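Here the structure comes first, spelled out in structure tokens, and everything after it is commentary.
A single protein chain has been omitted from the complex, and every remaining protein chain is retained in its original position.
What follows is chain A.
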Amino acid sequence: MGGLQKKKYERGSATNYITRNKARKKLQLSLADFRRLCILKGIYPHEPKHKKKVNKGSTAPRTFYLFKDIRFLLHEPIVRKFREYKVFVRKLRKAYGKAEWTGVERLRDNKPGYKLDHIIKERYPTFIDALRDIDDALSMCFLFSTFARTGKCHVQTITLCRRLTVEWMNYVVTSRSLRKVFLSIKGIYYQAEVLGQLITWLVPYQFAHDHPTDVDYRVMATFTEMYTTLFGFINFRLYQTLNLVYPPKLDSKAESELKAEHEEDYAMDSESYLEKLSALSASLARVVATAEEEENQLDLFPTEGEDQENMQAREKEQKEQEAQKRLFEGLKFFLNREVPRESLAFILRCFGAEVSWDKSLCIGGTYEVTDETITHQIVDRPDMDKQYINRYYIQPQWVFDSVNAQMRLPVEDYFLGTTLPPHLSPFVEEKDGDYVPPEKLKLMALQRGEKPVQEEEDEEEEDEEEEEEDDEEEDDVDDEELTEEKNLKKMEGTRAQGKTLAVKVTPGKVKPWETGSVGNKVRLEQEEKAEEKRLAIMMMKKKEKYLYDKIMFGKKRTTREVNKLTAKRKAHEDASKSQKKQKKAKKQ
């Protein structure tokens, strides 16, 4: 038995991973610098498959980085910049201590900085990669752009974030790529489809932030630093694809109009320009002045069989998308001052509507309330004093629901002062077996072109109808368990009746399955099949059995949840109905 004895943990997965502290020592960085580097370079810990092996036999909880990742960080030029900055801070402190003010000034002038361009290029070799990863960047920039310009982070960062988000919104408006919007309790979710990528972001409601104390803003700032760089390059590229001028400029016509109005309100020209851009009411200047974006149609190729079907489906989809893009085209909206102007203007402009608002609210309003051509006025107050006859006064949810439904919903439910129908999330895609709220079912029926149930009939009829509907729904949604329960209940009921009543012998009826007809056979077959399955399950291997049980458990849980939701809904509807009846009784 020759040869050296193999030492443990000198090959294999133990050498592929490195703990955080060791990595830090290898890079000779402080923890804060290491963190920054990891954030900027997108290095994250990995969970090894065999933790104990990697941890050299210990089971202590440690975070592991891939050794390759750390080696890759060794050659990062930005590490040197970090060190330079450290030296700069030291020198500055010294100069302050000695009260050498000229020295301080000189040092400040030569403050070392760094650029993240190469890191962005390295992390995202292609543009699509970058676009795919932009969700977090968008949410973060939108959050930072709503921060107050005091404390917490640099003012430059906030203005930069604001600028970038405005550019993004302008791009989305121009490219008309918004797909879904959702009013949640956290903020407003938007989903856009940019170059085939679905991008979702969350914008908080316009309120002052109550800054929490247990949040490390340095981490957030580092992320934002990276995100703004990424975001800027993406914006540049996106503007290029649409032949727009970057940084964005307003159309010369629109600009001249705007200039005439509000020039004196702003101290700085740049500030006013950003405001004008963020008003989203004017179109942007293009590099090449084209009259209209030409419609790019799918070329038709002679295809066969499945390909043809696919092609047709694709064509149909595109048509739908085109239709959605022009959802609000030809409509003229006016926003009241109590509605969130920016988000509504953004959405409406994305779908081709004309929007305006009160002059005192923001610059960029193109027409007044008194304009007779306004078709919709969006209001969010219980009542209005002065109403025009030739326009709808609707609540803002109509816009959001219409966008999600890809059609102009009937405005009746959204009139001034009415109780709004529930606002559903457009991001939920129900699979069979999941719970579908009845509103969604109605909406789907509407989309299919079916007419909604007439509700202007007598109330009683309505009630009846509702009941019928309820029954139908129950039938639809109830699954085996519920029906079983029902049967049991029925049986119990009959039993109870039997107890109370005197025992009677009634001529029995022959049940269909006892006659030996088709029903019997079917039932037998079913039973046989069920038994076969049971026997087969008995023969399953242990591992597969475990997996099978797990899957079945999950399925059962979902059905339980669905049942719970339906029961809740039913209880709620019953309660509301009884309330209605009570009211009616009172009236009479």
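Heads up, the rule we're going with is that a residue touches a chain if its C-beta (ideal position, glycine included) is under 8 Å from a C-beta of that chain, and two chains touch if they have at least 3 such contacts; residues count from 1.
Basically, contacts and distances are computed from a predicted model.
**Student:** Choose one: "T-complex protein 1 subunit zeta 1", "glutathione transferase", "Glycosyltransferases" or "Ribosome biogenesis protein BOP1". The correct choice is the protein name in UniProt for the chain not shown.
**Tutor:** Looking only at the record, the undisplayed chain corresponds to "Ribosome biogenesis protein BOP1".
**Student:** Just one of A:14, A:27, A:166 or A:183 touches the chain that is missing; which is it?
**Tutor:** Hidden-chain contact among the options goes to A:183.
**Student:** Based on the whole complex, identify which of A:9, A:96 or A:548 touches the chain you can't see.
**Tutor:** Final answer for the missing-chain contact: A:548.
**Student:** One chain isn't shown here. Among A:11, A:80, A:98 or A:121, which residue touches it?
**Tutor:** Answer from the full complex: A:121 touches the omitted chain.
**Student:** What residues on chain A make contact with the chain left out of this view?
**Tutor:** Residues in contact with the chain left out: 35, 38-39, 43-47, 49, 63-64, 66, 68-69, 72, 109, 115, 117, 120-127, 129-130, 132-133, 135-136, 139-140, 143, 156, 160, 182-187, 189, 200, 202, 204-205, 207-212, 214-216, 219-220, 223, 228-229, 232-233, 235-237, 240, 246, 338-340, 380-381, 395-397, 419-420, 422-425, 427-428, 437-439, 528, 531-540, 542, 544, 547-548, 551-552, 555, 565-566, 568-569, 572.
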